[in-house]
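Removed from the display is one protein chain of the complex; every other protein chain stays in position.
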Amino acid sequence: MQIPQDLQYTKTHEWVKFNEDGSKAKVGITDFAQNQMGDIVFITLPEVGDSVAAEDTLTDFESVKAVSDIYSPVSGDICAVNEDLADAPELLNSDPYAAWIVELENLGETAELLSAAAYQAYCQEQEEA
Amino acid sequence: MGGYLPVDPASQRQMLAALGLSSAEELFADVPREMLMKQVDIPQGQSEMETEKAMRQMAGKNKVFASVFRGAGAYRHYIPAIVKNVTAKEEFVTAYTPYQAEISQGILQAIYEYQTMICRLTGMDAANASVYDGATAAAEALAMCWDKKKPLAIVAASAPPQVIQVCQTYCFGSGMELAIAPLRNGLVDKKALRQLLQDRPAACFYLQQPNYFGLIEDAAGIAEIVREHKTKLIMGVNPVAAALLQTPGEIGADIAVGEGQPLGMPLSFGGPYLGFMAANKAMMRKLPGRIVGETTDNRGNRAFVLTLQAREQHIRREKASSNICSNQALCALTASVYMAAMGPAGLRQAASLSVAAAHRLAEGLCAIPGFSLRYKSPFFHEFVTECPVTPAYLEERLAERGILSGLPLEDGGMLWCATEMNDQAQIDALLQAVREVTV
Partner (left out) sequence: MTMLIFERSGQGRRLSLLPETPVDVEQYIPGECLRRQDLDLPQLSENDISRHYTELAKRSHGVNDGFYPLGSCTMKYNPKLNEEMAASAGFCDIHPLQPLDTVQGCLQVMADAQKYLAEITGMDAVSLQPGAGAHGEFTGLLLIKAYLRSLGQDGRTKIIVPDSAHGTNPASAAMAGFSVINVPSDPQGDVDLAALKEAVGEDTAALMLTNPNTLGRFDKNILQITQIVHAAGGLCYYDGANLNAVVGLVRPGDMGFDVVHLNLHKTFSTPHGGGGPGSGPVGCKSFLAPFLPGPLAAEEPGGSYGWHLPVQCIGAVKAFYGNFLVAVKALSYILTLGADGLAAAATQAVLNANYLMKQLSGSYDMACDGLCMHEFVMSLEKLKQETGVSAMDVAKAILDCHMYPPTMYFPLIVHEALMVEPTETESKETLDQAAQAYLEIYRRAFSDPESLHNAPCGTVIGRVDEVGAARNPRLKYGD
């Protein structure tokens, strides 16, 4: 399972990457999340301009027989969405860390964020449970 | 043992013995004793012959009119013999929703073909496998447009009363606010609609075409107003009229719905009917209910399967936008076979003959003193007249002559309908009868 060092993670299996000056953040789902879900067939893309609070539902994504919520790791306004995912949701399976879902700006507080190492440990716990 | 049980007393004893039980009552050990009924208070069972007699007696108390000039949401059209023949096939009648694709290809393909025909009829991109009826299709369409920033839906006052009522009931559930757009001369008042939309942003506007009074709305003009306000347009259409009139797709509607009963279903005292629903590509995933898609099997064959299921209640549970889990498959099949039998020329002919019959009827009625068209704008196969006598009186007198008149409206008008079933002889007989009872 891949867990890149340069990202931060939530316990609900999202990743977040802040830009250099910390003014914007890209959000996606982790390798663990896509693996749990299996073949992803659709993701509802939120609208640019919408606001979201940390830990609130950002959007959801679907496999053939399941649906799962994606929670925002940070509060902010959606300034970009990855339109490629509309036609190719399988990118979330094949390369979850390249397949960012939204970019947020006007950032506020964050959810509890884990380092790569802490997230790895957390996932191991989850798998053993 | 009567009824439909294929179990004789000996095999029942064997089965109980296999379970180590001495009586069938022991099967219900978990049921509190005080709750077990000796017997419910309804009649005892009877033979098939007796049931048939009782049912036929009830059917015999109804009057089947040979001559019907009433529509108002339920229309009598010619039903080709092949329609009844195909839809009586027991494989279609007795199957469940096609969960197991491998042995349900026939039903899945029939639904896929139905979806295609509905798209072609309405000019839309995607259709579902159907819902209960036209009124619930309208209500489900409002729900598809739910927008928490704009919790308001507007329905044209010229929609059929049953559509407005069902939308109101659904909105009582969802908490969506419902406004009614007023009319001018029987048509949506465009100025008033623009004002409504300016006053408060609405998620959607529902337009009926042709409307309840049979009039043809300026759908293109209304669509423009609705679009200007970033409101979604839902069009409720009569599927037979859709063969001739501008399609919801051409108008630019976001969702098209309608009562599918005119497509080969008998009047049936109001049901079962068929709610068809189609949407443009952007709204496709918001469609409620079952949807069949084309795919391939593991041998490379073309195959059909229930798809986009993650929208539905069995997966989303309380987050699903609709709770519907059935569809009107047998009625959808009826509509498909009807459309296949009629073909493009036949469906256009049914529509054309209906329009022509209605206009001949209107002309004939208006030549009788005291009758006049209430609205002057173009109509399809229904129209409202004023009457020289009370509509209830007219209804009663015509019923005595074996004719089901137009529908008496509360305000003294009468809503008439004609279809291809009302040939010249029927129209002449009606006009003669009307002359007799109104002199």
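To keep things simple, chains are lettered A and B as they appear, and every chain counts its residues starting from 1.
One rule holds for everything that comes next: a residue touches a chain if its C-beta (ideal position, glycine included) is under 8 Å from a C-beta of that chain, and two chains touch if they have at least 3 such contacts.
Everything numeric in this text was worked out from a predicted model, so none of it was measured.
Partner chains of the missing chain, restricted to those shown and counted over the full complex, are A, B. Considering the whole complex, the residue from B:Met144, B:Val166 or B:Met414 that touches the absent chain is B:Val166.
Considering the whole complex, the residue from B:Ala223, B:Leu407 or B:Val434 that touches the absent chain is B:Leu407. Among B:Ala192, B:Ala341 or B:Ile368, only B:Ala341 touches the chain that is left out of the view. Residues touching the missing chain, restricted to chain A, are 39, 41-42, 62, 64-65, 89-90 (touch as defined at the top).
By definition in this document, only the chains that are shown with their structure count from here on.
Interface residues of chain A facing chain B in the complex, by the touch rule stated above, are 41-42, 44, 62-67.
For chain B in complex with chain A, the touching residues are 285, 308-310, 315-316, 319.
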